[in-house]
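Reading through the structure tokens given below for one structure.
A single protein chain has been omitted; all remaining protein chains appear in their positions.
Lettered A and B in written order, each chain numbered from 1.
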Amino acid sequence: MDINVPQQLVNALWLGGLYSLFALGYALIFSVLGLLNLSHSAVFACGAFVGLYTACGDEVFTTTCTELDRPIWIVIPAAMIGAGIVSVAVDRVAFWPLRKRNAPRMNQLISSIGAAALLVNLLQIQFGAAQQRFPFGSIPNDPVSGLPVVITPIQITALVIALGLMFALRILVKRTRLGREMRTVAFNERVASLLGVNVDRTYMTAFFIAGALAGAAGMMYGLAFNSMTPFMGESVSLKGLTVIVLGGLGSIEGAVIGGFLIAAIEVFSVALGRSDIRDAFVFLLLFVILVVRPRGLLGQGVEDRA
Amino acid sequence: MTTLLQIKELQVSYGAIIALRGISFEVHLGQVVSLIGANGAGKSTTINTLSGLIKPRSGQVNFEDQDITGWRADRVTRRGLVQVPEGRQVIAPLTVRENLEMGAYLRRDKAEIEQDIQAVFDRFPRLKERHHQKAGSLSGGEQQMLALGRALVARPKLVMLDEPSMGLAPLLVNEVFAIIRSIKEEGKTILLVEQNARKALEIADYAYVLERGQIRHHGPADELRQNEAIIKAYLG
Partner (left out) sequence: MRVAIVIDIINAIFEFIFNVLNGALDPILTQLAEIGFREPVVQFMLINAILGLSIYMTLNCGLFSLANAGFMAVGAYVSVILTQKYDAEFGLSLLGGALAAGLVAIPIGLPVLRLRSVYLAIATIGFGEIVRIVVLNVDTIATDLFNPDEPIELTFGARGISRIPKLTETAHLVFFLILMGYLLYRMQRSRFGRAMTAIRQDEKVATTLGINVVYYKNMAFILGAMIAGVAGGFSGHATRIITPKDYGFDKAVDILAYAVLGGLGHWSGPIIGGMALKAIPERLRYLNEYTGALTGAVLLLIIIYLPSGLVSLGQPSFWRRGGRFEGARRLAGIGVALIVLTNMLPLRNLGSDEVLLGLEYWHLWGLGAGVGLIYWITSRQPASTGGRFSLPMSAVTGLLALGLIIAGLIGRIDQPGDGYYVLVFGLLLATAAGVIPYAPQHTETPPAEQVEGSHA
């Protein structure tokens, strides 16, 4: 079997960028709240639809998008802001009441599932269950010429934006006042509040950032495949989970590396002709990692999460 | 003397269990006031209620003539009442320096924050040596120093210390109290909650003795040190 290795690497690269971006939100919420937010994939889909609506206007409610009202680039900031707001709303509705009461983590997990079901169904009510797409030709989808590999401008954009956001998040968490604040809250809410941190606001900020990252990932996923459905989050939901486990729960660098790794496994197993069992490889890896090294590839134990 | 903090008839209960049965006391500007008492007397409850971590059932807390009863903890801290919590509670995953920066979380004056951090490093050279180390890797004494330093960087109007000597070796206890004394000499107002009554009375200007959620005795610290009942119960 001959595989065009450089081409597959390029594919793995931009897809990995999206996976990492999506998983970063998971990781951020896990590190600050110690919580698996299963509504993250619904927020991902919300982002894509907010972007679609911003660019196309009301016609997406009834039919599909036939022409753009606004320039195509607007979809990404719109998706980020929209998904960020949705994510904060999820926190206020599904997590905050439980957190206030110190409810067990398992209840919070279930309430995140309830929130996910609610969001996906609301999307379906608004936009219908059928596939939505941008008009043909509105997305720069022709491969860039003069390169030895096939890559479209939208894929390059996705990779660049993903890398940029990852870098920005890293700086934010490690170097800024907000980052210190989030790490303090993650360590101990009580101590944080005694230092003057408004803990509720910190949570909202974390949820906004996580949502914005998911929104960006969702929008670029929608653009790259030019296809959006309310259920688009399902395909990445488990992958995101796998990515953060692989990288070490709550580790930011881990989520990034895990994302690229999963994408590579996927792309190469498809290229090898075993697309039917590619997911089995992924989950087998997940399983083995958990049993052999539960901290993940880059996890450094509990005291160093963030 | 100006009254900085005034507590009136403070009552706190955990469900059906009443922890504080109406206590009243005052802290004046520049004073070191100590709350002493046995385990379970309500000392930590008092300090946590003042900090806003526990909501009182009734009573009033006035700080600089403003009613701050029932305020959320971060607002109380913003107002200038800073607590150094029991058991040190440094932020383990952050470096020593980042811990101090978190102490200055509410301040925006970068240059002066830097000065204050340097001042803490001058006061505790051992922290300076380890400024890049994770706070969780420090020894117990060093962690207490970091916790004190962190509170000082906040430039509090009133420092509340919750059992600063707890769990420390006797030698370190002396060291910690020497530091508290030096903070006092700089003119800071301190509310000291301490089980080690002897040490607390040595350093305090005025003290209140708590028993079962009520104030049993109070008076200037040197008077209390002469009081028969207190000698018997707490200093004997």
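Things to note:
By definition in this document, a residue touches a chain if its C-beta (ideal position, glycine included) is under 8 Å from a C-beta of that chain, and two chains touch if they have at least 3 such contacts.
Every value quoted in this text rests on a predicted model; they were computed, and no experiment measured them.
Touch with the chain omitted from the figure is made, among A:Ala115, A:Ala186 or A:Ala271, by A:Ala115. The chain omitted from view is touched by exactly one of A:Ile74, A:Val93, A:Ile156 or A:Val270, namely A:Val93. By the touch criterion stated above, the residues of subunit A touching the omitted chain are 36, 38, 93-94, 97-98, 101, 103, 105-107, 109-111, 113-122, 124-125, 237-238, 241-242, 245, 249, 276-277, 279-280, 283-284, 286-287, 290-291, 294.
Just so we're on the same page, only the chains that are shown with their structure count from here on.
Centre-to-centre, using mean CA coordinates, subunit A is 44 Å away from subunit B.
The touching residues of subunit A, when paired with subunit B in their complex, are 177, 180-181, 183-184, 186-188, 190-191, 193-199, 303-306.
Contact residues on subunit B toward subunit A in their complex (touch as defined above): 51-53, 72-74, 77-78, 82-83, 85, 89, 91-94, 98, 101-103, 105-106, 134, 136, 150, 154.
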